[in-house]
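Sharing a structure below in structure tokens format, with a few things to ask.
Removed: one protein chain of the complex. Kept in place: all other protein chains.
Coming up: subunit A.
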Amino acid sequence: MLDIQNLQVIFGTGRLQVQAVKNASFHVEAGESYGLVGESGSGKSTVLRAICGLAPISGGHVRVDGKEVTTPRGKAFYRTIQMVFQDPYASLHPRHTVDRTLSEPLAIHGVKDAETRILQALREVGLGPSFRFRYPHQLSGGQRQRIAIARALILRPKVLLLDEPTSALDASVQAEVLNLLEDLRHKMGLTYILVSHDLAVVAHLCQRLLVMRNGESIEETTSAALRSGQASNSYTQSLIEASQGFSRDAPQPASSLAT
């Protein structure tokens, strides 16, 4: 479905040049859920942004269904791939109602039956029609993230790019949104690429994942291997340890080893 080969993303020129992604390659099958894990600055979000055209592709290949993506991306691309952003407080237009937010992609793509599509999208994400004419500030964080998911799903894409979809949410709300995402994937046969710094969330939602650090991919592993604690790479191992909580007799943390 999605094939990334030696992807490079470079921002700026000359002295200010930053290589955000140095070399990332992975392949995602249709219907699969793939995770990208790493700390801030590891380039995991930039990979997602490069896929959907929000960051430049400076080198390498991004292929969707075997075809190289064009810049700028066409309408057909956005009917296949949609993105859900991290912060539901920042990613919804504060002065647009839910109805307007959801009808915008339909208008751009010239979809006819907007009315039924909006109501259906709201139902799919577990919100009733009563939410249709609310503004974002009248919604809780979890409800906003549901609207963001509905907005992404309304064009019936095949792939969802999820950039830290639950890290701004409370634990109990996170569980609800994770369940919703899993449910939707099974019902609609979606493909996910999930970016998160939380290993447990990635292991919960994804089968395979890529560990990134400083713009490079460190190791590709499976969530089963994560669960059993089998990670060949010492950096992955230190991430697993850190996710277990604080420990008084831990060795030197990984981030002091390099950078």
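To be clear about the criterion, a contact is a pair of C-beta atoms (placed from the backbone, for glycine too) under 8 Å apart; a residue touches a chain by one contact, two chains touch by 3 or more; residues count from 1.
The definition used in the following text is that contacts and distances are computed from a predicted model.
The complex appears with one chain absent; UniProt names that chain "ABC transporter ATP-binding protein" among the candidates "Histidine--tRNA ligase", "dihydrouracil dehydrogenase (NAD(+))", "Acyl dehydratase" or "ABC transporter ATP-binding protein".
Note that of A:117, A:144, A:158 or A:197, the residue touching the chain absent from this view is A:197. Contact with the chain that does not appear here is found for just one residue of A:6, A:179 or A:232, A:179. Residues of subunit A that touch the chain left out of the display are 39-41, 141, 170-172, 174-176, 178-179, 182-183, 197-201, 203-204, 226-227, 238-240, 242-248, 250, 253-256.
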